[in-house]
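Notes to accompany the following structure.
Every protein chain except one is present and positioned as in the full complex.
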Amino acid sequence: MNNNQAWLLADQEINSRLLIGSALYPSPDIMRQAIQASGSQVVTVSIRRQNPGDQSGQAFWQIIQSLGCHILPNTAGCRNAKEAITTAHMAREIFGTNWIKLEVIGDDYTLQPDPFDLVKAAQALIEDGFEVFPYASDDLVLCQKLVDVGCRIVMPWASPIGSGKGIMNPYNMELIRQRLPNTTLIVDAGIGKPSHAAQALEMGFDGVLLNSAVALADDPVKMATAFKQAMEAGRLGFEAGTMPQREFASASTPTLGTPFWHQD
Amino acid sequence: MNNNQAWLLADQEINSRLLIGSALYPSPDIMRQAIQASGSQVVTVSIRRQNPGDQSGQAFWQIIQSLGCHILPNTAGCRNAKEAITTAHMAREIFGTNWIKLEVIGDDYTLQPDPFDLVKAAQALIEDGFEVFPYASDDLVLCQKLVDVGCRIVMPWASPIGSGKGIMNPYNMELIRQRLPNTTLIVDAGIGKPSHAAQALEMGFDGVLLNSAVALADDPVKMATAFKQAMEAGRLGFEAGTMPQREFASASTPTLGTPFWHQD
Amino acid sequence: MNNNQAWLLADQEINSRLLIGSALYPSPDIMRQAIQASGSQVVTVSIRRQNPGDQSGQAFWQIIQSLGCHILPNTAGCRNAKEAITTAHMAREIFGTNWIKLEVIGDDYTLQPDPFDLVKAAQALIEDGFEVFPYASDDLVLCQKLVDVGCRIVMPWASPIGSGKGIMNPYNMELIRQRLPNTTLIVDAGIGKPSHAAQALEMGFDGVLLNSAVALADDPVKMATAFKQAMEAGRLGFEAGTMPQREFASASTPTLGTPFWHQD
Partner (left out) sequence: MNNNQAWLLADQEINSRLLIGSALYPSPDIMRQAIQASGSQVVTVSIRRQNPGDQSGQAFWQIIQSLGCHILPNTAGCRNAKEAITTAHMAREIFGTNWIKLEVIGDDYTLQPDPFDLVKAAQALIEDGFEVFPYASDDLVLCQKLVDVGCRIVMPWASPIGSGKGIMNPYNMELIRQRLPNTTLIVDAGIGKPSHAAQALEMGFDGVLLNSAVALADDPVKMATAFKQAMEAGRLGFEAGTMPQREFASASTPTLGTPFWHQD
């Protein structure tokens, strides 16, 4: 049972708010099981060089296709707008989708985005008819700029790719959510635990994209189930309206003058 | 569907790891629906003064009984060992259970436990045959002392009752879990959001006890469902073994010399 | 007495690592006293419109001149590269210095920088012979880009201007320090307390620029002295090499087999 309502991602009706990567799994079969267990309907795949004759590539592709998910190709490893644009075009041809997760890496160590070439590439790709999912830092001005050039979806990071640190700067993230109410916002990169994913949705983000947290878990399939649950928990928590946080404690139990039993 | 295995709480087989309070709900009926939605099988109830003839008490009690849950009476509002011991005995008689959530309040403002009278009362009640669930602070030495006097269950707080601040001191909490591997540890008080509950279980705690986070949500029934999911997510995440957190980012995608597609 | 060594800021020998603003003080005389108490030798001043005949401007200017500090004009309030460049040229003419604190605001609410026009303006001003002090976010790629276009000094924010929140994202800040070892790095904006300033210097930052934390204190002159001390403390702490932080406690006292007294 899924407790969440369907939502629209780039005009597609989607039941899950989790977007999941296809790298780093112990085996293709575990990848397949994990993606299924996650409930995700959007799978990112990477293309650095077209290599249609590669046998392992064929096998991988058959698994991906068998899952019946939306494919979200990415431009992982691209270091400038030109590379990313070229890669995006190749991906569109190979995968037959105009969706592209746009990564333009600005630093080889943290793998954080280069805001300059990211915006440039996003603009060019939107003009070319792509549905761009830009991987951004948690900088409101950058996110706003991506919206200004036509992005309907923006994906700020929680923390560096593969760090598993969760949301490093909640202030920035809350601000982005608050200031871009009409943009589909997906937290991408840095999610390490189910509670991180739940927290992102409780803050009102529309989705979460992750890979390492599932693929590198001791038991990726079980972890995928954990994230499925956490996503539903976080979204329901957001919809249910969390209690106000109070600076100082107050008794949750009215202890005087209240009816019998009505105390805790 | 419940993705979690049953576990033993004080020798009782329980499916849910959530213990839930029965105070502060907008109405008895919303309480009933919320407790059902939470999946919890253990409900705390409060008795300050015996008042069997009170009509509202009777109605409340019928609802509680109809839920088929284990009753965990508490000693909320007691300020010293003597009061708490007396209340516990009253509760055992009224509710027909030897379970008691032992609260001995040391400060009227934060409602934090008095470690001194808590240990004293715990010892006395264990000698009297009670199964004591002591509400403690996140002090390892206090928790150890409670184990030393015979508690099989210890319930350290996350933060002050009703504050919704979540786990204030993760260092202390991790230490308690690590050092008391054979004790049933339940995080009690301060949980405000589903992600807080998931975090507690990811740290290896056996359960979570909460009340305000559900009862004071805008939609308590939906929030109860959110917590049900978050508990399952957190437990599965713990069992699945979370990825190691890394201080600096590493690419999750091997981009050179790897088979086609196997990149993200 | 100043316990710190002199350092070079844009080829000028400077004794203090504090750069201080000249806005928001209760009165011009308190401003004068506070700046003197702070020990700062660099004072930021703002020019939005040239207005040489304004009487209050004249009085302010005489105070600033009497302090014998380096003047660091800023481009506060500019919203794009063109405005900032024009303002910088005006400032150079009026104040007779090629130093410019470059602010290009990307968001009216948080007053955070616009990375795009910031880099553009920095490049243009450096070509025009300015010594640019760019006010940046804590984004490594942006800071690197500013260095690439010729900045010898970069000023990442701690948190939003006037928020007093201190360093919001220590991970980002440590990374910037580590990766730009040859750049003069000054933490600008968001410092609220002396301990925040000390922390920035302990992390190896070369200086701190602040305004509100002193000007809006209950006693600005005393607070200026506090920051003077905190800056010296932080720098000395950095130079003295802080002890390694340990995940779990170890006794600081060797209690067995050690000479008498040598225990604590």
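Brief remarks follow.
Chains here go by letter, A, B and C, matching the order in which they are written, and residues are numbered from 1 within each.
Basically, a residue touches a chain if its C-beta (ideal position, glycine included) is under 8 Å from a C-beta of that chain, and two chains touch if they have at least 3 such contacts.
Just so you know, these numbers come straight off a predicted model, no measurement behind them.
Taking every chain of the complex into account, the chain not shown here touches B, C. Of the candidate positions B:Ser40, B:Asn74, B:Thr87 or B:Gln112, contact with the unshown chain belongs to B:Gln112.
Although one chain is not displayed, chain B still touches it through residues 106-107, 109-110, 112-116, 119, 137, 139-142, 144-145, 159, 165, 168-169, 171-172, 175, 179. Contact between chain C and the absent chain runs through residues 1, 3, 21-24, 44-49, 51, 54, 56-57, 60-61, 64, 74, 76-77, 109-112, 159-165, 192-196, 198-199, 202, 211-213, 215-220, 222-223, 225-230, 232-237, 239-255, 259-264.
The rule we apply is simple: only the chains that are shown with their structure count from here on.
Common neighbours of chain A and chain C (chains touching each): not present. Ranked by the number of C-beta pairs in contact, the top chain pair here is A-B. Annotation: 47 Å between the Cα-based centres of chain B and chain C.
The multi-chain contact residues of chain B, meaning those touching 2 or more other chains, are 248.
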